[in-house]
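First the structure, then my questions, so here it is.
Taken from a larger complex, these chains appear in their original positions, while the remainder are omitted.
A, B, C and D are the chain letters, set down in written order, and residue numbers restart from 1 in every chain.
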Amino acid sequence: MLEAHDLACLKGDRLLFRELAFCLQAGDLLRVAGPNGVGKTSLLRLVTGLALPEAGEIRWQGASIRREREAFHRELLYLGHAPAINDLLSPLENLRFACAAAGDDSDEASCTRALERIGLADQLDLPSRVLSQGQRRRVGLARLFLSARRALWVLDEPFTALDVNAVADLAQALSEHCAGGGMVMLTTHQDAPFTRTPRVLDVGAYAC
Amino acid sequence: MNAPERSRSLFRFAAPHNFYPLAGRLAPWFAAAALVLTLAGLWLGLFVAPTDATQGEVYRVIFIHVPAAWMSMFVYLMMAFWSGVGLVMNTRLSFIMSQALAPTGAMFCFVALWTGALWGKPTWGAYWVWDARLTSQLLLLFLYFGFIALTRAIEDPRRADRAGAIIALVGAVNVPIIYFSVQWWNTLHQGASVSVTKAPSMATTMLVGMLVMAIAAWMYTIAVVLWRARSMILERERHTEWVGAVLEREMQAKGGRA
Amino acid sequence: MLSTFLAVLRRDLLLAWRGRADVLVTLAFFVIVVCLFPFGVGAEPNQLRAIAPGVLWVAALLACLLSLHRLFAQDYSDGTLEQLLLSSEPAALWVTAKVLAFWLSTGLPVVAVAPGLALLLDLEQGALPVLVLSLALGTPILGLLGAVGAALTLGLRGGGMLLALLVLPLFVPVLIFGAGAVEAEMSGTGAAAHLLLLGGGLAGALALAPWACAAALRISTD
Amino acid sequence: MQWESWSAFWNMGGAAYFVWGSYGLTFALMALELVLVLRRRKDTVTRLLRWRRAVGKDSARGSAKEGGTPVPAMESET
């Protein structure tokens, strides 16, 4: 279970939000909503522990994520704006490294399957530099299919640049993860065909 | 793709599909000529030419040193020439030629440096001195490396062609500047304490041997460049039908032999 | 016509001012390289004085070279370069503006601090004006030639280093005449010939390099 | 003929290291270049043959797939 209490985030001299609190249970799909610049990305980075809140605390299974960082990170999958794709490596190499570095064990076959599943069967061995925007995005997202054991997925605008079929496919995968007892927290400005309508956390409501 | 349009133009052999078989037919002849001339040159240089009065036997390095030094400079000029032609006329074959020349030119440049260094140790007492001619040769090697590194680093062949052409031309403008500046720099500093000794009256056998070796180097270069250009053409034109036909034939030839 | 030139010049100078940390750091690099030499070769004054013009010029050249990659890199990666190439003005024009702004923000400071460092290396004072003049004529040439290299290597893997490989042979004549001018002045031969050659080189580079650079930019963004 | 014996020839008046070092490296490099160039041609041919086969196979597989990703082109229309 992920809980956030009384979070505040300060950027420059602007307090983006304060007293923001939410709680995520197994099976929850939470959509962080709000207009551009309201602080969605900032909130997600607080939740992953990559940035520190101005006030408040975030707990994972009851323990502060700052204190139990490693245990928390073992359960966390974060995909931010930057897709973590090296231009010189092929999609397959990128994916294998991403998994190995995160500590997921995954062999070539399962990585290949994940990439084929996400529609990159023909691009397995191209250098990632030449991929189209949507294809780059997909390489990053392929990790989702290899990280089912990680309970918490935090995704920043995962649907960007994806075509309609890919959006539907991804929404499906997210819904399945939740159905399997996982938790998903994401931002997006697009509508996506989730099987269950997600809970919405409107950051604008906590803005100052 | 534009092959038919090109073949109608004046430069019939500038079309890769005409050049490819022509190069394939000519290259072995040049290679054979290179082999024969090299053997003749070696015989002249190593067995016929007399011992040098001042230098003894070391001078026999000259039979590869000078041809290599000449080649390295000519090849750079050729490279720049083809680059210019490519930029002006937009013919792909010109770019291919200039890129096929570069490794051979760099090789000869290195050979000139290497043999010069080995020659320098017994005659000057050091493998290297910062003499003007030596230095400009070294810079020429760097110009070659720059060209090769740039064209290799760019994956898109069209971009690689034209970027390489620009650097080859800029380099060519600079080669004389480099040469004269280096010469001036060196003479300003230390006068004539070191200079490339010229055999005062070069024996005719020596001269002939050197010329034969120089022509052999030419033949070798032409053969190697034609062969290299052929591979490059195949790669570049792999989308065309004529390459398909060529590959078919290759496969049958291989199958036939197997 | 002139408005694009001025817009680019103004913006690049503004950017240099915003990122003045960069400019200071180029300078600091220059200073540090010069100061490293006494550590490397030992602090013997006579030896230092003899190698001073060379060390100063090599350091200035390296400082220039190492800031060259940021001449177009930022604009390339954020798409500004595309937009400039879509402008209807001749590209050689705004390329000149960019190089000018670059020189004003990197070359000029180097020229300005060089005399101080020369004193540190115990260069004789009479040679200082020649040092400054040779740097003032030489560094713009480096910028112009370097711009061509920077344009050709845009977005390539080995970018910065490949750039170094491409342009260093071209920089050698500038280095020879620049350092040569100072040494000629020190040895009493007089530096006029060297300085004239540098001036001629500058005029030539100014006439040709922007066009080559513009062509290279179009090639690199294809 | 300049040499009294083969050993005198190989000795080169004491300059064997320099002379044979030059000749040796030069001919080694030329031979290496020649080998590389000829092998490159063979490599190119086999690689392109493999490529064409792969492309051909791909197009069969691709058309079987439902409107999926576009298939690499095999040859131009000339």
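Note that a residue touches a chain if its C-beta (ideal position, glycine included) is under 8 Å from a C-beta of that chain, and two chains touch if they have at least 3 such contacts.
If you're wondering where the values come from, they're calculated on a predicted model, not measured in any experiment.
The stoichiometry of the whole complex, written in the labels shown, is A x2, B x1, C x2, D x1.
The rule is short, and it goes like this: only the chains that are shown with their structure count from here on.
When chain centres are set by their Cα atoms, the one at the greatest distance from subunit A is B.
When chain pairs are compared by contacting C-beta pairs, B-D ranks highest. Distance between chain centres (mean CA atoms), subunit A to subunit D: 48 Å.
Once the centre of each chain is set as its mean CA position, subunit C and subunit D turn out to be 41 Å apart.
If each chain is reduced to the centroid of its CA atoms, subunit B and subunit C end up 33 Å from each other.
Among all residues of subunit A, none touch two or more other chains. For subunit B, no residue reaches two or more other chains under the stated contact definition.
Note for the complex: subunit B touches subunit C at residues 139, 142-143, 145-146, 149-150, 153-154, 156, 158-159, 162-163, 166-167, 169-171, 173-174, 177-178, 181-182, 184-185, 188.
Taken in their complex, subunit D has these residues touching subunit B: 1-3, 9, 12-15, 17-19, 21-23, 25-26, 29-30, 33-34, 37-38, 40-41, 44-45, 48-49, 51-52, 73, 75-76, 78. Contacts from subunit B toward subunit D in the complex involve residues 1, 3-4, 46-51, 56-58, 60-61, 64-65, 68, 103-104, 107, 110-111, 114-115, 118-119, 121-122, 220, 224, 227-228, 230-231, 234-235, 238-241, 243-244, 247, 250-251.
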